[in-house]
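Yeah, one chain of the complex is gone here, protein chain that is, but the others are all in their spots.
In this document, chain identifiers A and B correspond to the written order of the chains, with residue numbering beginning at 1 in each.
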Amino acid sequence: MLRIYCPVCGLRDETEFTYGEDATVRRPDISETDPKVWHEYVFIRENPRGRHKEYWHHVAGCRQWIVVERDTLTHEMFGSFLAREVTV
Amino acid sequence: MAKKHQSPVRGTTSDGLPVTIREVELGTLTQLAGWEDFDILADGILRKQALSLPSDCRSSFRRGLTSVWRIAPDRVLVRSDTAMNFEAVDEIVTLDLSHSRVCLRLNGRGAASLLSRMVALDLSEAGFPIGTFAQTAIHHVSVLIDRVGMEEFDLCIPTTFAVSLTGFIAEHLNQVA
Partner (left out) sequence: MSHYSALSILRHGLLGNKHWPRAWRDPAPKPSYDVVIVGGGGHGLATAYYLAKEHGIRNVAVLEKGWLGGGNTGRNTTIVRSNYMMPGNTEFYERSVQMWENLSQDLNYNVMLSQRGYYYVFHSPGQGDALRRRANVMRANGIDAEFFDRAEIKKRLPFLDYSASARFPIYGAFLQSRAGTARHDAVAWGYARGADKQGVDIIQQCEVLGYIWETDKIVGVETTRGPIRANKVALAVAGHTSHLASKAGLRLPIETHLLQAFVTEPLKPLVDHVIIYGGAHFYISQSDKGGLVLGGDLDGFNSYAQRGGLPIVEHTLQSAIALMPSLSRLRLLRHWAGAVDMTMDGSPIIGKMPIEGLWLNGGWNYGGFKATPASGYCFAWTIAKGEPHPDSAEFTLSRFERGYQIDETGAGPYPKAQ
């Protein structure tokens, strides 16, 4: 089980959250015309075996989006922030 | 105000502790939500009702029969026995949720024990102090749990799920007449 620290609600069980995947992905500007940039954004992922910055949405709690840093091999947590407060 | 759905449920948990589940009057429930400057603007609105914006998202602020819960950085719920006539302010949205929630009161020595079977929260006094609240889910339905006493919890649950959720909670008890 993951225990995820929500900056608003405190330490909570993973079942209160929806996984929002890689938080380092940046949507290109809508005026971007290079298809390679869009391809990177939509499909290509780092997928590290190690520390991963990812979104979680606290749907059963405060309903805020948070960015969590978690080790994908050990599930150790390294910090959570409100998504609005972080430039990843 | 939602009608009362069922008479009180009385029973014991599997560890023999008594609990009563009773629907109580919700009163009025009003949400204030905003964007930038929420802190200042919401606090201003609340002070005109002799309330104020809580600084954290765990403490239940009380004045008489009115409770104020800060449920997100830019969202507040106010429950009261009377109508709240919040002034209209640009950049703050007021929403009347009085019909969308029903209030269940869990009461008895087994109240925390009963809840522990349904929510993944630390229900000890240290983990969930009296006078604090938590937003969580029971059986995938969002609920707000307000701990009013060591053995007393008010649950604000969506009206749509009031009957089924009350039934779900009651199923965890050995019911007595």
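Methods note: a contact is a pair of C-beta atoms (placed from the backbone, for glycine too) under 8 Å apart; a residue touches a chain by one contact, two chains touch by 3 or more.
Model, not experiment: these values are computed from the prediction.
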Contact set of the excluded chain (shown chains only): A
Among A:S31, A:N47 or A:T87, residue touching the chain not depicted: A:N47
Residue ranges of chain A at the interface with the undisplayed chain: 1-2, 13-15, 19, 21-22, 35-36, 39, 42-49, 52, 54, 72-75
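Heads up, the rule we're going with is that only the chains that are shown with their structure count from here on.
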Between chain A and chain B, centroid-to-centroid distance (C-alpha), Å: 29
Chain A-touching residues of chain B, taken from the complex the two chains share: 57-58, 71-73, 120-121, 134-137, 140, 142
Chain B-touching residues of chain A, taken from the complex the two chains share: 8-10, 12-13, 15-16, 59-64, 82
